[in-house]
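Just one protein chain is left out here, and the rest sit where they should.
Moving on, here comes subunit A:
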Amino acid sequence: MAKIEKKLPFWQREGFTPFILLLPAILVLVLVVLLPLLFSLYTSFTGYRLIRPDSLYNFVGFRNYERIFTDWDFWVAFGRTVLFLTIALNLEFLFGLGIALLINRITWGQRTLRTIMMFPMMFSPILVGYQFKFIFNDNIGVLNNALQSLGLSDGAIPWLVDKHLAMGSIIVAEVWMSTSIFAILLLAGLFAMPRDPLEAAKVDGCNPWQVFRHITLPFLMPFAFIAMTIRSLDVARAYDIVDVMTGGGPAGRTELLWTMIARVGYDNSRMGQANAMAYVSILLSIAFTYYFFRKLIAARRYMGGAN
C-alpha cells in the first residue's frame, strides 16, 4: 500500500487537496489584487508619470515618500479626512439608530418604509453630489432661496465656500446618502433581538431608557461596528461627492486625501507620487478597520458571544 501511495504524483496526495481546491481562488486573488498592489507599491518608488511610460523604470527610492512627509498640504488633507470620517460616521450612526428604532416600532407599512429608506443608496454618488451642489449654490440654490423667502436670512450664505460650512455641506450630502446603510444593518439587529431579556427587564421595573441603554444598545453594538467598518472604508476614500461639489476647493478647504491623490495622479500625471500618497492613506483605513474590529470583538464578548 505504502508503495502505491508513494507513486502518486504530489498533486494527488491528500495533503495537497485543500490547496488544489483553493487554487482558483488564490490565482484570482493574486492576479486581481496582489499583483496590482505590488505593481503600485513599486511605482511609488519611481518617478512614474502617466504620459511617459518609460519613466516607470526611473527608480527614485524614497523621494516620493520624503516629499509627502514634508508636504504640509498633504497632512492637512490627511487630518481633514480623519475629521470628516469621524463626524460623518458618528452622525450616520446616530441617525441610522434613530430611524431603525422608529421603523422597528411600526407594524403597518414597514416594508414600504424600509424600501423608501433605501432610496438614497440607489443614487450614484456623482448624482448626489450634483443634487447637493444645486441645493447649496449660494446664488440660485434651493436652500438660500428658502431661507430668504422665510425671512431667516437676507444675504446669500456661501455654503460651498465658507471655511466651516463647505465641509459641513459635504458631510450633509454624505450623511444623507449613507445613513440608510446603518439603519438597515441596525434594523436587522433589532429583528434578531430576543424578546426575553426585554420582557424580563420590564417585569423588573426598568424604564424604557434603561431598557434601551442596558439591553438594546449593547445588543446592537456588534451590528453598529460592522456597519462602521464597512462605512469607514467607504468614507476614507470619499471622492465622487467632494469632487462634484467643491473639487477639494476653494483654496483647499475641502481637500480630502483622494481628491488630492486623483489630482496628482491624473491631472499632474504623477502616478508614482500619487501611489505613494495612496499607500500612506491606506494606513488610515487599516487603523480604522483595526480599531472597529477590536471594538466589535469587545462588544461581542460583552454580550457573551464568541471572542
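Going forward, contacts are C-beta pairs under 8 Å (C-beta built on N, C-alpha and C of every residue); 3 or more make two chains touch, one makes a residue touch a chain; residues count from 1.
The rule we apply is simple: contacts and distances are computed from a predicted model.
Within the choices "1-acyl-sn-glycerol-3-phosphate acyltransferase", "Aspartyl/glutamyl-tRNA(Asn/Gln) amidotransferase subunit B", "Tryptophan synthase alpha chain" or "Sugar ABC transporter substrate-binding protein", the name that UniProt assigns to the complex's undisplayed chain is "Sugar ABC transporter substrate-binding protein". Which of A:Asn104, A:Ser269 or A:Ser285 touches the hidden chain is settled by the complete complex: it is A:Ser269.
One chain is missing from the display, and on subunit A it is touched by residues 47, 50-53, 133, 137-140, 144, 148, 155-161, 246-247, 249-252, 263, 266-271.
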